[in-house]
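In this view, the complex is presented without one of its protein chains, the others remaining in place.
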Amino acid sequence: MTDLPGIPSRRNFLKASAASVALVGVAAQAKAQGNAPAVAPLDQYQPEFLNADEWAFVMAATARLIPSEGNGPGAIEARVPVFIDLQLAGSYGTADMWYMEGPHDPTASADRGWQTPLNPAELYRQAIPAFDAWCESTQGAKFAELDADKQDAALTALQKGEPKLAPELSIFFTTLLANTKEGYFADPMYGGNHGMASWVYLGFPGARAAFREWPERHNIKYPLGPVSIKGERA
Amino acid sequence: MARQEKKKDVVIVGLGWTGSIAGIELAQEGLDIVALERGEDQSVVPTFKYPNQIDELKYGVRNTNFQHPSRQTVTVRRNEGENALPYRVLGSFLPGNGVGGAGTHWNGLNWRPQPVELQLRSHVRDHWGEQIIPDDMVLQDYPVTYDEMEPFFTRFEKVAGISGYAGNLKGEIREGGNPFEGWRSEDYPMPPMKTTYDASLFAEAAKKAGCHPFPAPAGIASQAYTNPYGMQMGPCNYCGFCERYGCYQYSKSMPQTATLDALKAYPNFSYRTGAEVLRVEMAEDGKTATGVTYFDHAAQEEVFQPADIVILSSYQLNNVHLMLLSGIGQPYNAVTGEGVTGKNYAYQMNGGITLFFKDKNFNPFVGHGANGQAIDDYSISQIDFGAEGFIGGAYWRAGTFNGQPIRSMPLPKGTPTWGAGWKEGIGEWYGHAMSIGSHGSHMSYKTNHLDLDPTYKDPHGRPLMRMTFNWNQNDLRMNQFQKRMMEPIAEMMGADSWQAGFKDVGAQYDVRPYQTTHNTGGHIMSDSPTTGAVNKFSQAWDKHNVFCMGAGNFVQNTQYNPTGMVGGLAYHTVHAIRTQYLSNPRPLV
Partner (left out) sequence: MYKALRILAGLVILGVVCLLAFIFVPVQRTEPATELAADWTPAPGQGEYVMNAGDCVACHTAPDGETLAGGRAIESPMGTIWSTNITPDKENGIGDWSFADFRAAMIDGVTPNGTHLYPAMPYENYRLMKEEDLRALYDYLMADVKPVAVANKETSLSFPFNMRFGIRAWNWLALSHGPGFTPLEKTEAEDRGQYLVEGPGHCAACHSPRNTFMAQDGVTADNGSFLSGGVIGGWNAPSLRGEGSAPQQWSVEEMASYLATGRNAHSTANGEMGLVVEHSLQYLTDEDNIAIAAFLKGIDGEKVAVPSSFANAGPIVTPTAPADDAGKATAEMLTAAEPGLPEGARLYLDNCSACHFVTGKGAAGIFPELQGNHLVTGSEVGPLVSVILHGAEVMPTAKRPMHLVMQGYADRLSDDEVAELSTWLRQAWGNDAGAVSAADVAAQREAPTH
């Protein structure tokens, strides 16, 4: 007989035990941290994919794309760089689900979709030094070393395509911005949206997914904070 | 040499809506049936289980639930002169994969076509004359009428479990329903879903403007439901995870809630997953198929599955691909206009207006894929094509359907796309925006078609299918008409600001943003073997034991979401197989 969900078997027992150990760990930390799991500070984070220069760039760029000032968390508080690193280290980085056979035409117009031969990991790997080189030649320093205003100006230029990167890299800014927002809003189990802070900021209840009483409660703001897939509450 | 399996009475290619309907209805005849599904087995639990399915990144953004382009995709070009390039990353449309198919991740909008949409060429000829039909448009009547189809629409709606309120019950027009719909022999199986705030605001404005709002017909359970097969749905909780997701709550109409477990109970039915059909094999005389060859992903080998009847019930694009690869129907030639397979590829022409209200809370995460109030006042049956200068129409709908922030973050024009201004904008406007959508028809044109790509190959070495497609001026004019009609109603609603997004004349097809997964045509039904690939019973004109199900049958696309029509046609086809074909296998027309 298979493992019936209602009837725990030994196999389930082993899995459940492992899970409970993990959960106890999380829960213990959560109590100390107001329900957000304890994590290493960003400056102690060991990237899985990004090298030191790339990490510095991603830290600096995401900090401008979603800055810390003003209401709501910034990309740094949300740990977006961790999210990007983990995504590039995984199946997204290697474009496992995408059709990547040649021939490629990276010069095709943007509305033809992803046509660069590079997968996202390769795109970051090649685009960051190319963009840094442009920053050095036009601003006198790598992107990460510029001040915030110059960084904003450099990103604006990149968005407009002014640096004239190789056609294979033309999709870099769009990708970086998309990944930054993903890391800001995705479930915290992917490394970003730390403490579900962006969801709290918006009033999005996360993975609760249960609102049968609410469609006819017109014009009443839904009051309860979010829950994550793993059960963190805020 | 391919491995050979024991011969079956019926082989079904693709186990989604139409495959499972064919399976269960033919299993009742006692036939020995096998379904081949290239994807994985999928059940509500564990495949779509809570909370794991409530993951916008994995399913909404990374598109894990769909056909992965690395396994199968198409190439796209906008015209004969352009170099077709692969659709490498899903964007514009999202073909299904796995048991349940696209039926697992649709929004649940379940419409019937208007009666005139099935006889559209006649409708145009009778009212305005054929001279208003543009030269490049291939406008045909469907070979079935609404009256013929009505019992089959009703049957599918009972099986799928649709919530709504009939506006035309046996000819009686009922207040609160859609007065412009085709007649219904019975009311919807379930009462309509609740109306969210945004939908109520839209309905109020539409009424003031003299329109006739009604609850959108939803393949979403408003109550606990048991269908004619004894299959069950649980009441929806408005979680907003419909499109792109399987429903963890047993609330959405899916093969998993409507057909599959009932089908699996038949001992004369079996199915194999990881079984990717590569081609349909033909008898020497070329008049019938002998079965299909598939790639068994577990064994990593090709397998021949002989069968007396072949039912192609994979996604529309894959059905047409298989037909092109197998020589079912003569391939369509866009230059000469001859040939049938790949002809009349069509899509959907959509637009909409987003409205921003500082002081209103919409809770956009409360909703479902088919939520809201709709109107049909600017639909095909209500428009004077002669005066307006196009053929087509649209329904409109307002209703929150997901507040997932990665993809659903409408911001007023002028808000920066990043930086401090963006962050301020999302805090200010999340939950304070609503939209009205226009969902419009798409006609068929000589220039929009499907054939085999000369350059790109799939992992089995087969040519990818090539889509030649661009927006046509006729449909863009229709879209601009909808914009003109919608703007005054949006203006009436008293928003702080609003902005319209309707493609205009000259727009080029962009494969990146999601538009719809309403890819239609390519194996259209017709009265004659020279104008379409299948007859009115979805039977291949040139291979009488091959039946081709799905939206590939659409002569031109209707103004509605296609599932209701696809389900109705599936029951119509299977009824013909049961009552006419099995006793005497032959061309039925």
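For reference, chains read A and B in written order, and residue numbers begin at 1 within each chain.
Just so it is clear, a contact is a pair of C-beta atoms (placed from the backbone, for glycine too) under 8 Å apart; a residue touches a chain by one contact, two chains touch by 3 or more.
The structure displayed is predicted, hence computed values, not measured ones.
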Contact partner of the left-out chain, one of B:183, B:229 or B:304: B:229
Would you indicate which residue among B:49, B:207 or B:586 is in contact with the undisplayed chain? B:49
Considering the complete complex, of B:189, B:329 or B:437, the missing chain is touched by B:189
Logged for chain B, residues touching the omitted partner chain are 43-46, 49-51, 158, 161, 189-191, 223-235, 237, 239, 248-250, 257, 261-262, 264-265
Residue by residue, what part of chain A touches the chain that was omitted? 1, 4-10, 12-13, 15-17, 19-20, 22-24, 26-27, 208-210, 212-213, 222-225, 227, 229-231, 233
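Throughout what follows, only the chains that are shown with their structure count from here on.
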Per the C-alpha centroid definition, the whole-Å distance linking chain A and chain B comes out as 32
What residues on chain A touch chain B, complex-wise? 5, 64-67, 69-72, 74, 92, 95-101, 103, 105, 108, 110-115, 152, 155, 159, 177, 180-182, 185-187, 190, 198-199, 201-212, 214-222, 229, 231
Report the residues of chain B in contact with chain A in the complex, numbered from low to high. 45, 50-52, 54-57, 61-64, 68-70, 73, 76, 83, 85-89, 91, 193-197, 200, 235-241, 248, 360-361, 363, 365-367, 371, 403-406, 417-420, 422-424, 426-427, 430-431, 455-457, 508-512
